[in-house]
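Quick one: the structure is below, and I'll ask about it shortly.
Heads up, this is only part of the complex; the chains shown haven't been moved.
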């Protein structure tokens, strides 16, 4: 590193900042500040044995360091905030930047930043930088976490920190007063909150269909035919469960949109809020869709694997030997199975396309109309192809009594219910008369305005 | 949401903004502005029945609201701009931010922003925020559309809106005077303009090769051998069309680059513009390549599916029974087919790599040299491997007369023409003498400068 961030004679206009704490974050932040042209002084418990600091930085006691700068960045864990009270006189009127995070949610009654403010009431505490890691500061923001959330009660203090962050090449988002600090502090601790519900649904569906098919296939064969086909659990059964869950989850992506449209048509306005469960459901459509794609991906791999399985190789050999002359080529079967595969592949390709367009960088590059075209038009086409794929799989088995072992329908029939309903409802939605009404409602038209205009009911 | 964006006593320095309209966008924008520390007042047609507004915002009539703020954000559809004329006196000298979009292109003779300016000539209209959706404002900019295009005639008005947008965590791009508003307004309405040409080419090629191969395979078999193999349309035929279209489109990616180089060598300068069609072609290379990757992906899936097809399983069984002793293992065939598969897989893997590097977030992380290395060197290697894969497929069938049914060459021969030409030309380009000339031209050297230096022709 040939960086010489400070010249021989530092020009007087370079601002001096104080950093409390010489841990990873303190050092990385100091190094970046020095590179950006600030002067940096560290405040430390033991100024003489605090390990290697970035070249160009000074280190002294907390009290001395605090006196020199107008902005003090506190890179210390909350457990060690007690020393702050001694420094309080020197911190009067200064901007205190709290960068701390907790190791768990709900450890303390109040947020770290509010606690710090209560310790030093005479300073202006600003919460910032807690979403930025030492690692990303060191390695430059080329592909690092750049978003900084800011909150605080004093506008000038926030402005000072905002400028600081902007100079560091970070992107600042103001989250309001210091009472928002709790939320800001919880942000780095969150673990896929928006994935929870979709993951629960996926797990529930997988478990249900696994046991359902286990009973219908393996246990039925054992009880009724006294055959042990338990080895089929690993691949055959999995390859039945995965496509079923995938198709149901894909249709669950598009069901709330249809329900919202029906609700808007029924109410005749778009200005009334949806019920909470529907709002919540609509917000996790992307996650539902991506999980569905994951299951579809597994289904494709399991299907392509079929011919190299020991069981299948054995069956081919055995079958060949036994049924020498019996095989007669059936063109209808060839058409049906080939269509079945072809529709499935095209559906999967569209599925992958939908997945790619929901990558943040891709969806950000799309205009709103492009995004809705892909997610709505192509999405429904994908659902149509995948549903068709499943119907072609069933073909004429729907009416054959032997299909219904122990009076239960096979898994693929169960999984066709939701997608079929979604597709039929969507078809109704795109009928010209319904589509027109919906379009007007979505542009702000209301059936029963306060002046009584437009009171004609739209649907029976 | 425990956000309390406004403290008990709002400090006087918080700026007051006025929003006309209480629709989705108006509410979301207001909420974000309140969070960021602004004060917000809504202007509404019916201030007493305008539904739920963000906590902390006031609502009053348009006239009253307009008087209070220096900046008025107009979140109203253009159809309802008529009320603006009544408010005109209060808007004199103020900054009017037009955020509107139309539902279609070309609905009105002039842009909404220019129309608004003509209604209120005494205000400074700035077009902004029309690419930002209510949804992304509500959910924070973590993966939202952040780009704001700005245009307007008054520099100070633009500066005020620029600051506003920057504070909201958005990224601002100035597009010039208000006459650019039409372009800015059309942006959210565009539907993959740069994908049009590549999609047309792909559709055209697919249709041509589909009918060509339908005639050569299915109809030929029906007419000459009286066999119905129409079921092969779904998989076998598709799996011939897709790789052909993929290879041609991949080579069409690299053809314009070679043509541009030849043109530069011929002209002896890089400072003359390419013909428009070549410019247009070069700008859609990425889209051509990604479509080609899509077709290659389908080809891989269709190929891997082969052994589980009913037709193939039948053939294996039948063939086994008939040709008991005749099968003799041919090492050359084993070498050829394995090389054919291996080269194809490696080509596809590179193809996928090229696709991944054209994701916006990946290509942005690459330096210019890295990007051109991947797209040029690896791209040509991919083309070479895929072409080789096709040659290995043909092998010794090129000279066999029975290949040419009804005197037409098979599809894979047709599709080899363009890639072979591109590869041969590219090979000529990397010859040391040509490469050196080209390098000098691209560094700004001109064969026939005004002073007459460097007049030696570079190519015959």
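The chains carry the letters A and B, assigned in the order they are written, with residues numbered from 1 in each.
Note that in this section a contact is a pair of C-beta atoms (placed from the backbone, for glycine too) under 8 Å apart; a residue touches a chain by one contact, two chains touch by 3 or more.
Here the structure is a predicted model, which means the values were calculated and not measured.
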Completion exercise
Since all chains are copies of one sequence and 2 are in place, the complete assembly in this file amounts to a copy number of 3
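The definition used in the following text is that only the chains that are shown with their structure count from here on.
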Fill in the blank from the handout: Given that chain A and chain B share one sequence, their CA atoms superpose after a rotation (degrees, nearest 5) of 120
Exercise for the section: Using the touch definition up top, name the residues of chain B that touch chain A in the complex. Expected result: 2-7, 11, 13-14, 23, 34-37, 46, 49, 51-52, 77, 103, 131, 133, 140-146, 167, 169, 171, 187-192, 228, 230-232, 234-235, 238, 294, 297-298, 301-302, 304-305, 307-311, 313-314, 316-318, 320-321, 359-362, 364-365
Completion exercise
In the complex, chain A touches chain B at residues 142-143, 147, 153-156, 158, 171-177, 179-180, 182-183, 271, 273, 300, 303-304, 306-307, 316, 319-320, 323-325, 327, 329, 331, 333-335, 337-339, 341-342, 345-346, 348-349, 352-353, 359-365, 367-370, 373, 443-444, 450
